[in-house]
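All protein chains but one are shown in place.
Labels for the chains are A, B and C, by order of writing; each one numbers its residues from 1.
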Amino acid sequence: MKNQDALDRLKTIEGHIRGIERMIDNGDYCIDIIRQIQAVQAALNKTSITILDAHLNSCLVTAIRGENPDEREKVLKEITEIYETATKV
Amino acid sequence: MKNQDALDRLKTIEGHIRGIERMIDNGDYCIDIIRQIQAVQAALNKTSITILDAHLNSCLVTAIRGENPDEREKVLKEITEIYETATKV
Amino acid sequence: MKNQDALDRLKTIEGHIRGIERMIDNGDYCIDIIRQIQAVQAALNKTSITILDAHLNSCLVTAIRGENPDEREKVLKEITEIYETATKV
Partner (left out) sequence: MKNQDALDRLKTIEGHIRGIERMIDNGDYCIDIIRQIQAVQAALNKTSITILDAHLNSCLVTAIRGENPDEREKVLKEITEIYETATKV
């Protein structure tokens, strides 16, 4: 699916990362750089949530209401998997 | 729902936490204590995943295949919410 | 070191976990249980931070001001290691 909100967020994040590269080039204070990286990570979390929300309300609902048990099992397993990874990154 | 696997995991975690309390009482090295706390958090993540997996395959499927749009919306929103919190704890 | 604040927090967390076990025993709603597990994890984060703060201001300062380069290297490496694990749990 095309998710304009997620795309806009990623473009902003890309600019944010280029800003952090300049901070390193300038020899900025390490802790300030780490804080900016943490801000990018928070922005990436919001982007994931935007995409997950769209996914649940479209693909997941379609799969669960559909007649294919393998497809149903697959979409549910994927939710558990990304949740598992989310608790690790 | 009664989830015996999750219950067993929590009982083990409870014992683990009592062990960490004893480490503090004994004046153990701080970093060793922090590592044990992190091990408990990894065990709690696994417990959450066990419960989430059971939830998706029962309550969520029932709600989405059901006729109540409010209930459907509620269960989907809950998934997004716990994912959002998971990326913050 | 004996850290009474951390000890008190762990005792509260232990009670919280017993409460979650009762929720599972009662067949409470899965999402409510996951939310309580996430609350315990936030409380464990606060406990780690209490201990880390005490550690930095005592052991770390002593090691860095001391004359043993191996000890100095060890305490610094430990900080990086627990930070690395923290970004994964």
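By definition in this document, contacts are C-beta pairs under 8 Å (C-beta built on N, C-alpha and C of every residue); 3 or more make two chains touch, one makes a residue touch a chain.
These numbers were taken from a predicted model, which means no experiment stands behind them.
Engineer: Where does chain A touch the missing chain, residue by residue?
Structural biologist: Here the touching residues of chain A are 1-3, 6-7, 10-11, 13-14, 17-18, 20-21, 24-25, 27, 29-31, 33-35, 37-38, 40-42, 44-45, 47-48, 51-52, 54-55, 59, 78, 82, 85-86, 89.
Engineer: Counting contacts across the full complex, list the positions on chain C that touch the omitted chain.
Structural biologist: Looking at chain C, the ones touching the missing chain are residues 45, 48-49, 52-53, 56-57, 60-61, 64-65, 72, 76, 79-80, 82-84, 86-88.
By definition in this document, only the chains that are shown with their structure count from here on.
Engineer: Copies chain B, chain C: same or different interface, half of numbers shared as the threshold?
Structural biologist: Counting shared over all numbers used gives more than one half: same.
Engineer: On a C-alpha centroid basis, what's the spacing between chain A and chain B, in Å?
Structural biologist: The mean C-alpha positions of chain A and chain B differ by 21 Å.
Engineer: How many angstrom between the C-alpha centroids of chain C and chain A?
Structural biologist: 27
Engineer: When the C-alpha atoms of chain B and chain C are each averaged to a single point, how far apart are the two points in Å?
Structural biologist: Taking the mean C-alpha position of each chain, the two centres sit 16 Å apart.
Engineer: Taking each residue of chain B in turn, which ones touch at least two of the other chains?
Structural biologist: In chain B, residues 45, 48, 52, 82, 86 touch at least two other chains, as defined above.
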